[in-house]
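Just below is one structure, and these are the notes that go with it.
Entry: chain A
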Amino acid sequence: MLKTVFNVIKTKHIQTNQGLQCLGPFTTQACKFSNTSQLCHSEKQTHEEKQNISKAMKAYLDRAREHDEFMNEQNQEYQLGKRHLANMMGESPETFTQHDVDNAIEYLFPSGLFEKKARPMMKPPEEVFPQRKAAEFDETGRPHHFLFYTGKASFYQVLHDTVQHIVDLNRFEDAMIRKGMRPDKDQKINLSGYQWIDKDSLEAKLVETIGDKDYESFVQAFERLCSLPYSYKVKDFIMEYRKPLMSQTKAHDAPKPQYDENGRAFVTTYECLRKSARGDVTIRSPGTGKISINGEDITYFDLLQCREQVIFPLLFTNMINKVDIEANVEGGGSSGQAGAIRWGIAWGLRSFLDQETIEKMRLAGLLTRDYRTRERKKPGQQGARRKFTWKKR
Partner candidate 1 sequence: MLKTALVFVSKRKLSFSKVKYLSPTANPQPQEKIQSFRSVEHDPLKHTYNHVGQFYNISKEDRNHLFNYGGLPKTYLTQAKTFNETCVMIRQPTIDVIECLKNIDYAKPAVRFVIYGKKGSGKSLSMAHILHYANRSNFLVVHVPWVGNWMRRCQEVSNSDTKEGFINLNVDAAAWLLHFKTQNSHLLEKEDLKIAQDYVWSKREKTEKGSPLLDIVNHGINRIKFASDCVVIIADEIKKLSNSGVCKTLVAIDGFNAFFYPNTRVFTEKKEKVHPHKVVITEAFLNLTKNDWKNSAVIVTVDEIAVAEEDQISHMPRYLLGKEGFEHLDPFVPIPMENYNQKEFKSVMDYYRDRRWITPYPGQDEEVSALSANNPYNLIKVCAPL
Partner candidate 2 sequence: MRYTAALFKSKVARPIPQEPVPFQEILPLKLKPAVSGKGDRTSEVCCLQEMSVMLACFKKNEFSQQLCSKEIDSFQKCYTGHLATKKVKKDKEAKGVLTPGEKQLSSKQVNTLLKKFPNFK
C-alpha cells in the first residue's frame, strides 16, 4: 500500500519538476501519517489528474492496443498459412482442421526430438502466445479491486474470503449452540482422497505469482477452515482449491492376461528390480504352485528368508496353489533377487485378483518398488556415514 503511494508521489514530483532533495523528508513524513490520512492524500492527487489521463495509464492503453493488433495480425497470418498448407497437401482449405495441420506438419517436418514441445508446430496464435492479465483499473487509474495495492489482489481476496467464512461459521456455530443443535455427523466433510492444489496451479488459477510463505499461509488458512465443525456448509468453496488424489492402486492398471498354447492365462512382468538384481516373472493362472527360478525350484535360494520373500505375495493372496511362477533373475545377491521376484509376482498377480485384494497388497507394501540401494562411500570417510577414528595426532 505504502509503496504505491510512494510511486504516486514520485510521479507527481517529476511532473512538477521539483528537486529530488525534497523527496526524502516528504516520504518519511508520509510514512508517519495514519492510514486514513494517507488515503485522503492519494485521493486528492487523483482528483487533480482526472482531466488528462496519467502517463502510465496511457502507456498501458498503448500496450493493450498494440497487443490486440499484433494478435490480429498473427491470426491472419495463421489463416493464410493454413490455406497454403491445405494447398500443399492437396486438400480442401475449407475442411482443413487443426488436426490435419498437425499431421501435415509432422509429415513435412519429421523431427525425432524427444521433447514434444520443441518439435515444429503450427498452432493458432491463441495457443502460442501466453495469456495476459486484463486491466485492473479504470481509465482514471482507479483500481477495480479493493486489494489492488497489496500487489496480489486475487490471492489476498482468497485469504479474505477464507477468514470471512471462518468468522461466519463461528457465528453460525454459536447460534446453533444456543439453539442446542449439534453439527450433522453424516455431512462431515471428507477430505481424504483430496489434496490442496499445489503452488503452480494456484498461481495459474489466480494469474499471480505468489511466494512459498504465501502458499503456506494459504494452506494453513484452509486447514483452519476445514477443521470447523460446520465446514461442510462451505464445501464448494473448499473443494475449489482441492484436487482429487489418484487412488494408489488405480495408479497402474493391471495388464490383461494373455493365453498360451495350453489355454492358460499368463502375465509376464519385465524389469523387476531390487538392489542390483533384475529379472522377469511369469505367472500362469490355473497352476499347482510350481515355482521355478532360473530353471530350478525354490531351493535356488539357500536362505529361508529369501524363500519366504518369494512366497510372501502368494501366501498373502492365498494363491499359493493356484498359480505357477516362472522367474529369471540375474545380478545382485540372493536377497536382492528374492526381492525382485517378490515384486514381480505381486505386480503380476494383480491381473488375477479383485480390486480389494490389490488394495490390501498395496497396504502390505508388496506393490511398492523398493528402490533403496546401498549408499555410496564418501571420500575422507571410512564408509557412507562412518568417519575415520579421530586421533589427536
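Picked so that all candidates are chains of the complex that A comes from, given by their letters.
Throughout what follows, a residue touches a chain if its C-beta (ideal position, glycine included) is under 8 Å from a C-beta of that chain, and two chains touch if they have at least 3 such contacts; residues count from 1.
None of these values were measured; they are calculated from a predicted model.
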Pick from 1 or 2, the complex member that touches chain A: 1
Of chain A, residues touching candidate 1 in the complex: 289, 291, 297-299, 304, 307-308, 311, 314-315, 318, 320-321
